[in-house]
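Removed from the display is one protein chain of the complex; every other protein chain stays in position.
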Amino acid sequence: MAELTYRDALRKALADAMTENPDIVILGEEVGRYGGAYGVTKDLIKEFGPERVIDTPISEPSIVGAAVGAAMTGLRPVAELMYVDFLGMTMDQLANQAAKIRYMFGGQIGVPMVLRTQGGTGRSAGAQHSQSLEAYVMHTPGLRLAMPATVADAYHLLRQALERPDPVVFIEHKALYTMKEDVDLGARPPAWGKAAVRRQGKDLVIVTYSRQLHYVMDAAKALSAKGIEATVIDLRTLNPLDFDTIREHVERIGRAMVVSEGAMTAGVAAELAARISEECFDFLEEPVIRVAGEDIPISVSPALESGSVPGPQLIAEMAGRLLA
Amino acid sequence: MAELTYRDALRKALADAMTENPDIVILGEEVGRYGGAYGVTKDLIKEFGPERVIDTPISEPSIVGAAVGAAMTGLRPVAELMYVDFLGMTMDQLANQAAKIRYMFGGQIGVPMVLRTQGGTGRSAGAQHSQSLEAYVMHTPGLRLAMPATVADAYHLLRQALERPDPVVFIEHKALYTMKEDVDLGARPPAWGKAAVRRQGKDLVIVTYSRQLHYVMDAAKALSAKGIEATVIDLRTLNPLDFDTIREHVERIGRAMVVSEGAMTAGVAAELAARISEECFDFLEEPVIRVAGEDIPISVSPALESGSVPGPQLIAEMAGRLLA
Amino acid sequence: MSKPKGASAPGTKTNSDLPELYRTMRRVRSFEERVGELFVRGQTAGSMLHLSIGEESAAAGITAAMKPQDTFTTHHRGHGIFLARGADPKRMMAEIGGKEAGYCHGKGGSMHIADMGLGHLGANAIVGGGIPAVVGAGLSARRKRNNAVSVAFFGDGATGQGVLYESMNMAALWGLPVLFACINNQYGMGTRIDQATANTALHERAIAFGLNGESVDGLDVEEVAEAARRLVDAARAGKPGFLAVSCYRFYGHARKDKSPYRDAAEEEAGRQRDPVAFARARLIERGLVKAAELDALDSEIAREMDATIDFTIAQNEPPLASMFRDVFDPSEPEPEPVRTRLNRVLATEQENG
Partner (left out) sequence: MSKPKGASAPGTKTNSDLPELYRTMRRVRSFEERVGELFVRGQTAGSMLHLSIGEESAAAGITAAMKPQDTFTTHHRGHGIFLARGADPKRMMAEIGGKEAGYCHGKGGSMHIADMGLGHLGANAIVGGGIPAVVGAGLSARRKRNNAVSVAFFGDGATGQGVLYESMNMAALWGLPVLFACINNQYGMGTRIDQATANTALHERAIAFGLNGESVDGLDVEEVAEAARRLVDAARAGKPGFLAVSCYRFYGHARKDKSPYRDAAEEEAGRQRDPVAFARARLIERGLVKAAELDALDSEIAREMDATIDFTIAQNEPPLASMFRDVFDPSEPEPEPVRTRLNRVLATEQENG
């Protein structure tokens, strides 16, 4: 057991994987000398050299496109987008190229790359640096999507992503980098694609991922004090989606809430709610409740920023009312 | 009443609006001399001149970005993306700029532009020219989204889009351009943001939009022959979303299906199904069924292409089983 | 200084403007120092604050070449440009503090400040994001025949972004009244310009696309102002241009960056290339203004800028309900809050359930 931050767990995952696999290269803005805007790649350039830790110009479309080409020619690139908000510039290379190449070319070749990035609110960074855009990725056939909520998952999911045969978008949360946990990295992690049940309770199931897991756990604690016990499922990966785990608990409990930081409309929460509603219909005693980001841009004003996304209080309040 | 194609209705909407409003300009690839890849802007350059119908280089991000700047400085641009599949290159300008400018700048100014494009299957155009990407747009706060299914709507929705104070993404369907209808353009259209009930029936509600409306109507006919009567709602705009109309019918009928050509996971069908499931929970006798595009890229092979998206048969079959 | 200055007549020697250019630069310097202070005092909204200290000649020199009808976009390091254009430093500072009284009512902050009244079409947190807008503004100017030029301000780092070349190509093709103004402060975060591109003579690219292109030393604000006038005038006449102003980013990229990737000697030399000090020395050297007068001016500016901090601290945060405002036009319904939706869903439940 060692105390580690989310940031350091990510860094260690990269370092360990790079030590084992010489084909892994990192490319992105400020990943080398600067060590990454959020410090995740700190000193990796010293350890692995500039041929494997490549500082790029500010050219997001071509960073992702170069990763595609590198992946097709025998490397295993980790491209970094400094903010998930820049996904918009790269969606052509990501969704039209990386995601479709194996398919379009009839299975001749895959694109085993990882696109690492970070999203979410918490730094007063404004409308173009605070978004949660995982829904764009989840909606795109051909892409895998991992979003670690814990320090252990930061490590394990990134290691696993670096073994996958297909492109993985790996979205960290900017508010989690300094979070610490005691972790035993030697312990066997859950398999890739498996959700984790973070808490068991008989009254309702809350399905979530990434930073919202922590808000949900806080809410669950508050609910517990009032005698309401929630089962909390952390999805860990949104593609693959471990619906079996969701189904098992929802069918048993009959009440479900989904929580996501992304904007509500046509977002991840919509998919989860739709899926639960259709697959577990006969078991549901109440509608599946979506607690998600407001359908508005994010402000720099800290009050408006935190008001724009779910927090423990809203989650607990709505869960309480669902059971009232 | 005059017989008009969807294409010509769009063209007429542009021409009529441009005649009335000298601030409207069109910019995009091949919109001028060529008349548009699908002929929608045919001869408009002759009528309105190259200052108002602007042929651009192949630079999608900057086409959308230029439209943003033009809209902020007093023009009312209609930017054309030849295929919605190119949205990926423009998502930064669309989602980070056009959609957020009014908000980020505290309401100082809006971005009254229309982004016209077309999507969908039907031409063996392959994975990068056949997508239905409306979910990306619907998920993005700040954007309006219109998707006409009929000739009359092609005209009226485009005219209305050209009066809106905010950015409207206007997605046509490539398989509809040659569709003909007898239309009376003088008749008062439904208000912007209102859905149209295309058919009334007591047994189930089918909510859809764009080309799938026609498949749904075909399916409804087949169902009717078997004694099943469907109410069919054509959304016309996905933002604003006319949920009141959906609610009214679903609450009365108790069974709903949503049909969309877009990939199922985290798509428009997910939003509609989630919304109906949560808001109409107590009225639903059966789960809301999603019939949507497969979570796969689109092939050029005509058989695989048409197999990848819903058709009248699948819709009718599933509706029939829902009522069995 | 609360209104944009009209440019001098084309071709005028700019020497006579030096006192005014100095004053503008001094105000930018002082304002930015106050932003740093506001941050230290924990009164900014976040830490993503990018000071333009060292780059004042670009702000002063280029805005001096612009006319009232002209428009512009800026980047994440755009305070100085906006102030030089005539912004109210109080409303700027309040915006940086995320306050209701700010230019954007606390929604935009440092990186998304704008003022349509001054033709400021907006700062941008997307590197290169504001560039194509000037092409559209150029199209508007041409159609409206309003003789306006539109200037895109951006950093050397933005030369990595493809949209710049797309936009330059369009501007050249259509002969638009547009200037691409690149503030080359030698760094994009921790990446020195020669670590980001093989040919650091950035203006050569513009020439290859058919624009006027120049690089100028930002130490001397008069040189900047003259080059800007040449290029803005040509743009107004239908030949778009590109101007790279070479300068040095005195401090870290954002407030928390201590620039460990630069060595002390380099920083020292870079800070020697101070356009404000250079202009001051020249004013005295030319006998245009006395040192004591400049001291008095500097103090007056310092007092003005001090007041921006007090003003900002005294302001309120925007009200929570304002969150749903301005997503769409005020004539449109606001987006429904999650809470309202859930209240309805859960209320129905309680009635019917």
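A, B and C are the chain letters, set down in written order, and residue numbers restart from 1 in every chain.
In this section, a contact is a pair of C-beta atoms (placed from the backbone, for glycine too) under 8 Å apart; a residue touches a chain by one contact, two chains touch by 3 or more.
Everything quoted here is computed from the prediction, not taken from an experiment.
Across the complete structure, the visible chains that the omitted chain touches are A, B, C.
The residue from A:Ala13, A:Ala70, A:Leu204 or A:Met318 that touches the chain not shown here is A:Ala70.
Note that of C:Ile81, C:Ile113, C:Val163 or C:Ala279, the residue touching the chain absent from this view is C:Val163. Although one chain is not displayed, its contacts with chain A can still be listed: residues 23, 25, 27, 51-52, 54, 56-57, 59, 61-62, 64-75, 77, 92-93, 96-97, 101-110, 141-142, 144, 165-166, 240, 278-279, 281-282. Within chain C, the residues in touch with the undisplayed chain are 159-166, 169, 172-173, 195-199, 204-205, 207-210.
Taking the whole complex into account, chain B touches the unshown chain at residues 29-30, 33-34, 37, 55-62, 85-86, 89, 123-129, 264, 286-287, 289-297, 299-304, 307-308, 310, 314, 318, 321-322, 324.
The definition used in the following text is that only the chains that are shown with their structure count from here on.
The chain with its Cα centre farthest from the Cα centre of chain C is B. Between the CA-based centres of chain A and chain B the separation comes to 30 Å, rounded to the whole angstrom. In terms of their C-alpha centroids, the spacing between chain A and chain C amounts to 34 Å. Residues of chain B in contact with at least two other chains: 61, 92-93, 96, 103-104, 141-142, 278-279, 281.
Under the contact definition stated at the top, the residues of chain C that touch 2 or more other chains are 106-108, 112, 124, 126, 129, 162, 327, 335, 345, 349, 353.
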